[in-house]
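Only a single protein chain was left out; the remaining protein chains are all shown in position.
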Amino acid sequence: MSIVDTLGRLITVELLSSSLRMTTPVLYATLGGIFSSEAGVLNVGLEGLMIIGAFFGVVGSVALGSAWGGLLVAILACLILSLAFAAVHLEWGADEMIVGLALNIFGYGLTTYLLVVMYDVSGYYSSEAIAGFQPLHIPGVEKLPLIGSILGGQFALVYLGFLAVFATWFVLYRTPWGFWLRSAGESPEAAETVGINLKLMKYSGVLIGGILCAVGGAFLSLAHLNLFSEEMTAGRGFLALAAVNFGDRKPLKCLAASLIFGFADALAIRLQRFGLPSQLVLMLPYIATVVVLTLSAIQRLAAQRARMSVRG
Amino acid sequence: MTARTEAEVVTDTSRLRAMLSSAGLQLLNYALILLLALGVGALAIAASGKDPVAAYQALLRGAFGSVRALANTLDRSTVMILAGLAAVLAFSTSVRNLGIEGQLYMGAFIAAWVGFGIDGLPSLLHIVLAFVASAIAGAAWGLVPILLRTRWDVDEIVTSLMFNYIATFFTAYLVAFPFKSDTTILPGTDPINATAKLPRFIRGSPLSVGFPMALVLVVVVYWFLFRTKQGYELRMVGMNPRFAAYAGLPVKRSALLGMLLSGAMAGVGGASLILGFFGRFITQFSLGYGWDGIVISLLAKNNPIAVIPAAIFYAGLANGSLEMQSATQVPTMLVSTVKGVIMFIVTAQVFLRHLARRSPR
Partner (left out) sequence: MAEAVAMLGITKQFPGVLANDDVDLVVEGGEIRAIVGENGAGKTTLMRILYGLEKADKGTIRVKGEEVAIPNARTAIALGIGMVHQHFKMVPSFTVAQNVVLGMEPHRGVLYEEGQSRNDVLGLSSRYGLVVEPDRRIMDASVGEQQRVEILRALYRKADILILDEPTAVLTDSETEELFAILRRLAQDGLTILFISHKLREVLAISDNTTVMRNGRVVGTVRTAQTTSDELSEMIIGRASLESASRDRAAAKVGEAVLDLEGVCVHDARGLLAVKSVSLQVRSGEILGIAGVEGNGQLELAEAITGLRPTAEGRIALLGNEIQNLSVRQIREAGVAHIPADRYAMGVSADALVWENLCGTSYYEEEFSGRIALSIDSILSNARVLIKEFDVRTPTLHCPARNLSGGNLQKLVVARELGAERAQLVVASQPTRGIDIAGTEAIRSMLMDYASRGAGVLLISADLDEILAISDRVVVMYEGQLTEVGTVDASTRERVGRIMTGADL
């Protein structure tokens, strides 16, 4: 079979469609990471926040009987934890990496424990009581040529995700508040000179990050799957970190990175049907991350060198 | 920092000493962490409708309550000591190696391979070979992240994290296909040959020579860090890279060495579990021992000797939780929550250290 044929069999509409869906959790976490990083706080605890979001999304969904209710509860839980994270770092001066790790360990531990305590199961919890998100069928979209079948029938949060990218860009680059946030992260001295409250900006960045991670996490457990399983985020929070790094905190570039990861995720599942061992294929997103980070670092060094030589 | 008089220094010094270096205070420090974390745990247990006192009694029984229990705990602490040492080695030189878990996996797999793949060797040689191979495997797994950092300034936090996942999936693949074993239902390799098994102390208990080996390695690591040239370089680079560069110390080489040694130690840790308790490589063998190692190194403040009590404590928690679950139905996962709280408290400890550092000047 020729390469074109193989590619044709591989890259189906279904693959691209599920790529979009699998990009979404990472995308939200990435956007969350952008806000936090732009404020000057590197949050390696995105993973922990996502798993909390995933779990409490399910909790809320069962308790309130709707997926959007679950989303609300997830956001609340993540807000509380983000506040704790920010406080320990900003008020008590703890190293942001260690606190971020603590967030991850705590998130994993708490959700695993509560899984057993609240639902009397271990490993995973799946039930009729979990109200999941329903796919949205926007009339015009599905009729579009070529991309219609890929874009159509996605969950609302998928569409909102792309809107969120635009919103992130808009807030950061077209509103005064965005300038203040970015100046607090990039040049705290300059920000202070003009009277911007650094701490307030950093808290804001971290809290918004928490909210977005909550959305990403809740999407994971409530869209398409309708269950919560231990450690289901599987490192997506770290992939988000890599995406923020690769895209240099610019929303559009980070979106590109997230799409790559989502595609790799979906590809991994598809390749399994081809008989390729799932384990090998599931390594793809993580290997891609290392490659992507390396290329981005090399490019950054080259740009720096170019700038220095021009001035000399 | 500014100029000060003689008198000021003397009083500050004695004040500092009284404040920080008294052994009694260190112990109080640990006791406080313990109390707080267990307190939160007790709340969680009570909230779920069970009796915290009974639960903790069971926990203690399972951890240290009998010779059998103690033996189990010490055996489980082996891998934690080694993971803790791995973290100490990396963090002493300011290399943020978050890939210890993955390096553990690779070491474990290689040890299993050497264990069942080679026949007819005398036991001592076989075991040593397996450990050496696992050390190399672990070090190799840390090589890429550290090379990327020294060459292109790629942050080792994310890359080493990624290699964790690559390791778990890769070994899962190996176990599902090339090394698939007919002898077990669980996804795992063939059992290792008898000659590779770590000899045990007490019949019926898994406590093996792995434990004293880990203790010996603690001494070795301590000696390395505080009594050798390379160890000195490693620590100086970690404490102040600008000073290190100014004095002519090899900064990049130290980072590389620190990471490789860390990976090697993690590999040995993984191997100890395979050659000891499990007797074969199975895919889900590690309960996050790599992460435990990182927290243990934080609790031990990067002192290899202090890793021992911290590791035994963690092992006690893990063992005790099984007894706690069977006796009082409090799920073992409670322990993971307690561990999380410990982590949070430890990060606050960093603040206290910061405060103490800033005050005399």
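Labels for the chains are A and B, by order of writing; each one numbers its residues from 1.
Criterion: a contact is a pair of C-beta atoms (placed from the backbone, for glycine too) under 8 Å apart; a residue touches a chain by one contact, two chains touch by 3 or more.
This structure is a prediction, so every number in the text was calculated from the model and none was measured.
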From A:155, A:180 or A:261, residue that would touch the chain that is not displayed: A:180
Selected from A:13, A:190 or A:295 as touching the chain missing from the view: A:190
Absent-chain interface as seen on chain A, which is shown: 174-180, 182-183, 186-187, 189-196, 307-312
Hidden partner interface residues of chain B, rising order: 1-6, 8-10, 12-13, 16-17, 223, 227-230, 232, 235-236, 239-240, 242-250, 357, 360-361
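Just so it is clear, only the chains that are shown with their structure count from here on.
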Chain A-chain B separation of Cα centroids, rounded to whole Å: 29
Chain A residues within the chain B interface of the complex: 44, 84, 88, 92-95, 97-99, 101-102, 105-110, 112-113, 115-117, 122, 234-235, 238, 241-242, 245, 277, 279-280, 282-283, 286-287, 289-290, 293-294, 297-298, 300-301
Touching residues on chain B, where the partner in the complex is chain A: 44, 48, 96, 98, 144, 148, 152-155, 157-159, 161-166, 169-170, 172-173, 176-177, 291, 294-295, 298, 331, 333-341, 343-344, 346-348, 350-351, 354
